[in-house]
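The complex appears here minus one protein chain, its other protein chains still in place.
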Amino acid sequence: MPHRSGRHFLQIPGPTNVPDRVLKATSYPTIDHRGPSFATLGRKVLDGLKTIFGTEHDVVIYPSSGTGAWEAALVNTLSPGDRVLMFETGHFGSLWADLAGRLGLDVELVPGDWRSGVHPDTVEARLSADEQHTIKAVAVVHNETSTGVTSNIPAVRVAMNRAEHPALLMVDTISSLGSIDYRHDEWGVDVTVGGSQKGLMLPPGLGLNAISEKAKRAYESATLPKAYWDWLAMWESNPAGFFPYTPPTNLLYGLSEALDMLLGQGLETVFARHARHAEATRQAVQAWDLELLCQVPEEYSNTLTAVCVPDGHDADALRSVILDRFDMSLGAGLSKLAGRVFRIGHLGDLGDLTLLGTLSGIEAGLRITGIPHREGGAGAAIRYLADNP
Amino acid sequence: MPHRSGRHFLQIPGPTNVPDRVLKATSYPTIDHRGPSFATLGRKVLDGLKTIFGTEHDVVIYPSSGTGAWEAALVNTLSPGDRVLMFETGHFGSLWADLAGRLGLDVELVPGDWRSGVHPDTVEARLSADEQHTIKAVAVVHNETSTGVTSNIPAVRVAMNRAEHPALLMVDTISSLGSIDYRHDEWGVDVTVGGSQKGLMLPPGLGLNAISEKAKRAYESATLPKAYWDWLAMWESNPAGFFPYTPPTNLLYGLSEALDMLLGQGLETVFARHARHAEATRQAVQAWDLELLCQVPEEYSNTLTAVCVPDGHDADALRSVILDRFDMSLGAGLSKLAGRVFRIGHLGDLGDLTLLGTLSGIEAGLRITGIPHREGGAGAAIRYLADNP
Amino acid sequence: MPHRSGRHFLQIPGPTNVPDRVLKATSYPTIDHRGPSFATLGRKVLDGLKTIFGTEHDVVIYPSSGTGAWEAALVNTLSPGDRVLMFETGHFGSLWADLAGRLGLDVELVPGDWRSGVHPDTVEARLSADEQHTIKAVAVVHNETSTGVTSNIPAVRVAMNRAEHPALLMVDTISSLGSIDYRHDEWGVDVTVGGSQKGLMLPPGLGLNAISEKAKRAYESATLPKAYWDWLAMWESNPAGFFPYTPPTNLLYGLSEALDMLLGQGLETVFARHARHAEATRQAVQAWDLELLCQVPEEYSNTLTAVCVPDGHDADALRSVILDRFDMSLGAGLSKLAGRVFRIGHLGDLGDLTLLGTLSGIEAGLRITGIPHREGGAGAAIRYLADNP
Partner (left out) sequence: MPHRSGRHFLQIPGPTNVPDRVLKATSYPTIDHRGPSFATLGRKVLDGLKTIFGTEHDVVIYPSSGTGAWEAALVNTLSPGDRVLMFETGHFGSLWADLAGRLGLDVELVPGDWRSGVHPDTVEARLSADEQHTIKAVAVVHNETSTGVTSNIPAVRVAMNRAEHPALLMVDTISSLGSIDYRHDEWGVDVTVGGSQKGLMLPPGLGLNAISEKAKRAYESATLPKAYWDWLAMWESNPAGFFPYTPPTNLLYGLSEALDMLLGQGLETVFARHARHAEATRQAVQAWDLELLCQVPEEYSNTLTAVCVPDGHDADALRSVILDRFDMSLGAGLSKLAGRVFRIGHLGDLGDLTLLGTLSGIEAGLRITGIPHREGGAGAAIRYLADNP
C-alpha cells in the first residue's frame, strides 16, 4: 500500500495517542527482569501508580488487557456462587457482568438505559433489601466507554454506607484513570480496575488493580480458583520491584515515562485539560444540533463523547467515510448502539489543534454523508478554546 | 546514574535480545483495534504463527506472560478434579504443575533429577497403568529453561500411542519455539504453549496456544471456569483478524516484523544457527573443564546451557561480578539450583561475535572470582565457529 | 519543563513534519560507509533523487544545508568575477545573491517587490542586452520561501532561448522539490539546488545539486576555488555508491525511506495533494478577509502561504500567541516583511485534518489577538476539502 500522507488521527476512546517519549521508551532494549536495574524500575512504576489511583495501598500490574484486570478483581476476592451487584450502564458494564457470571458468580444485573450512570438510590435500595448480606460486591464502571457516561462513585459509596452493607466496592476506571478525578482511598473503593491504553497514554497490554485493606482481607477467604491473577504472588515479589512471572518490561519502561509526564504536569492539570477538551467537544455537538447520548449533564464524560445520528442515518457509514477520506478513526456504537452513535475520544495525550482537526473532520464527514446538521461545530469549538485558556 | 558505555549483553535464557527492526516496529503509533488496518495485521500474525508452531489448526494470542498461556491451555480443556500427568524436569515443570493444582486439577507429578528430560518409558508405564483413563492430560516442558534439558516430544507421543491412552498431550515450548525444531501437528501435540520473549525475539507480553482438533473437542466438555482465557471468544473474533478484547497492538507489530525475519531466513536456518551456537558454547564449557548440568547429550538444549560451578563456589557471586564488571546478565540457578549453576542464553537474535563476547566475559569472570577452570574456553569456541561455518 | 500534551504543530515552510517511518529509518545503526551495504544504499538514493528532480543526469548529495547547495552550484561552474543575473524575489533570492557576491562573483540583482515572481520579459531583456555574453548564469528561486510566490521556470527558459544567450540556468527548488511539479531535464535547467527538509520530508542536513551536461562542461573551465563542494570527487565515487568523504549515513537511510514513500505514491499524486491543501488554505484566508502576500494567482505557491496582517497589527505577536496557546509554529515574516506577514507551511507529509487543525489554530489566534477578520476561514477549508476529494 502506498504511504498515506500525514498523521493518522486516532480519536477512538482508547487506545489513545501514545506520545513519542513513551513510544521511544517502550523501544529500549529489554533487560533482565531479575536484575537490579529492573528492580529500580519495578518499584518506581508501582509507586507512581499509587499516586495515579489515589491510594497508599497496593497496586498490582498484570501483563493483560483491562478484561484481565476485571477478572483479577473478582477471582481474588470472591468465591463460587457469591452474589455480585452489577449495572448495565452500557456495553462494558454488561461485559463485566457476563465475565463475572462465567467465573461462577451469581450476578444481579441492574438494567440501565445506556444514557445515564448508576443511580445511588438503586444501590442503597438493593443493598438495604439484602439483609443477609449475601451480596459480596458492588461493581460499577466509573466511565462507561461505550456511552460517554460517568457514574458518581462517591455517591455510590455513600449509598453503600447508608445501607450499612459490607459488600466490597469495585470500580472499573479503565477509560477514566489518569484523565478524570479519581480517588481510590478517599472514596472508599476496594478494588479499582485500570488499564494502560487510555489516560496512561501507553499501548495496550497492562491490566491494573488497586486494592484496599478490606479487599486484602477478602482475599484470605476467597476460593475462586486463581493462579495467573493471584495477588499473593504479586505481594511477595513486588516490594522488591519484581514480578512472579516475566513482566512486560518494555511497557513498564513506557509506564515509567508516562508517570513522569503525568505527575510532572500534575494530576489537577491533567484533569482540567480533559474537562476543557470535553466541553469544547460538546460545544461542537450542540452547534451541529446533534444529540449527545448521555442525558445527564452531571454525568458527561470528560474522556469521550458519544453522539447520536438522526434516525435513518448510519453512524458507521459516517465513520467509514471519515476514515477513508480523512484518515481518522472514531469509535463505533457498540452492540445495541451499533450504527446509531459514533464516539469521539478526547483523552490522553491530546492538544487543542488535534481536537480541532478532529472536530473539523467530523464536520466534513457530516457534510459528505449528508447527515442533517448545522455547520459551525468546529467553529464553536475554536471560539470555546480561544476564550477559555 | 552515569551512562554505562557500550551495549548491555543480555545473555539470560529469555527475554532475549530484541532486534532493532522489531523494537522499532513496536514503537509505531497504536491503531484502532477494530479497524481494517488492524484486521490485516491480526490475520497476518495468526497465520505466521501457524508456520512457527508447525500447525494448520488454530493458534491464539493472549496479552499475557507464558504463565498465562499455561493457564489457558488447562482451563480450556479440563474440568475440576481432572488428573494431569506432569514432570519435574526442573523449576518450570514444577511451576506448571503447581499452577495446575491451584486451578483445581489433580496433578500427578513424576519426580525428576533436574538433569535429564522426560522418560518416554515412564509416560508409557503411567498411562498403561491408568486403565480407567482418569488421566486427562500429559503435560511436558519441551525445553526446560531452568536446566538446559530438552525432552523428546515425538518419543513421548509414541509412548502415549503405545499405551493407547486418550489423554491430551500438552507441551510448553516457551524457550524452544522458533529456536529448536518443533512440529505441533506432525508430533501429535494437542496444546502447545509459547511466549513472545524468547525465540520470537520480542519483548515479553504475549502468551500463545496452538490447539489441535482433539483439544478443540475437549473444549466442549471442559468446565473449569474461564473468561479471559476462553478460546471460544478468540475463535469467534480471530478469523476476521480481531480479538475479543483490546489486543496488545504494538507487540503484534513486533510479531509481524519478527515473523518476516524468521520466515525470511527459513526455520531450518534458524534451527541450525541455534544448534551451532549451542555447540560452540558447550565446547567452551568443556575447555574450561566445567560440568554441564544436562547429563544426557541427546537432550542438550540448543537455546541455553546451564553450567555447574565446583562445590564451594558461588555461581551467583560469579554472575554478580560479571554484571558489575562486564555489564552482562546471565541466568541464575533457580530454586534448588540457586548458587550452583549459571545459565547462558544463546537463543533469539544472536550473532557469532556476541556469543564470543559472552563466553569471553564468562572466562574473565571465572578468572576474577578464582573459580577453578582451565583457560581457553572462549578460544575453543573461536576455533569451533571458525571451522564450522 | 513539564510535558506539553499532544503533538506540536510544525507548520513553518520547512523543516516539515518528518513521518515516523522516516524518523525511524534515520535511527538505524550507522554502518561502514565503505562497505557493500552502504554501496547499495548510496546507489539507490542517488537514483531515486534523479526521478524526483526529473533528470537522467547527475545528482550530488552534500552533508550541508540548502545554503551549501547554493554555494556548490556556483563554485563548480563559475570563475571569479563572472557575472550572474539574480532576482530579488524575496529574502532567499536576496541571500543567494549575497552569497554569490561573497564568493567573488559579479551579481546583477534585478529588484523585486517580494509579491511576484521573476518576469520572463526582464530575463529576455537583460540577456539580449548582454551582447558579449558576459553573464554566465541566470539564477532563479523556483518557490520563494519567504513570500509564497513561485516563478515560472519554463517561461524563464523560453526567455533565455529567445535571447539566444548561453548563460547557465540555475534554479533553487529548496521549498518546491518533491512538492510542486519540477522537471530539470525537460525545462532545460543546468543546476538545480535542493535540500532535505521540505518536500523530501527529512530532517535538515542534506544539500542537493542536479547537474546538466552543459553544467558539467562548465565545470571544466570554472576556476572558483573548491574542495568540499567539488563535483569531480562526487563523480568519481558516486557511481559505485560511495562518497568522497564521510556521508551523513543516517539521513541517507531516511532519504531511502522517503523516496519509497514519494515514489510509491507517485509524484503526480504528491503534487495534486499539495495543490489541494494550498487551495484550501487560500480559501480560509479569503474567508477571513485577510490579504495574501502573493499578488499573482498564477504564482501562488502550493507549499506555503504568506498572509498579511492589517496595518497596525503585529504578525509576530499573533505567532507568539499561537505558539504559546496552541503549540503551533508558523513562519515569521523575514527581513522587510518582519511583523507584517505570517507564513503557513502546508508541504511535506501533511493530511487534511492536520491542515484543518492548523487553520483552526490560526483562527483562534486571530480571535485572541483581536486582529480584524471574519470568522469562518477554517469552516471554508472544511467545505473545500469535503467537496474536493
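Here are a few things to note about the model shown:
Read from first to last, the chains carry the letters A, B and C; within each, the first residue is number 1.
Just so it is clear, a residue touches a chain if its C-beta (ideal position, glycine included) is under 8 Å from a C-beta of that chain, and two chains touch if they have at least 3 such contacts.
Predicted model only: the values in this text are computed from it and were never measured.
Summary of contacts with the chain left out: across C:33, C:91, C:157 or C:373, the touching residue is C:33.
When the whole complex is considered, the residue among C:258, C:332 or C:382 that touches the unshown chain is C:332.
What chain C contributes to its contact with the hidden chain is residues 7-8, 10, 12, 14-18, 23-24, 26-36, 62-68, 71, 80, 99, 102-104, 195, 197, 203-205, 224-228, 230, 244-251, 323, 329, 332.
In the full complex, chain A touches the hidden chain at residues 20, 24, 27-29.
In the full complex, chain B contacts the hidden chain through residues 2-9, 17, 19, 21, 260-261, 264-266, 269, 273, 325-328, 349-358, 360-361, 363-365, 367-368, 375-376, 378-379, 381-383, 385-387, 389.
To be clear about the criterion, only the chains that are shown with their structure count from here on.
Distance from per-chain Cα centroids to the pooled protein Cα centroid is smallest for A. Centre to centre, using the average C-alpha position, chain A and chain B are separated by 34 Å.
Note on chain placement: the centre of chain A and the centre of chain C lie 46 Å apart, centres being C-alpha means. Averaging C-alpha coordinates per chain places the centre of chain B 54 Å away from that of chain C.
Within chain C, contacts with two or more other chains are made by no residue at all.
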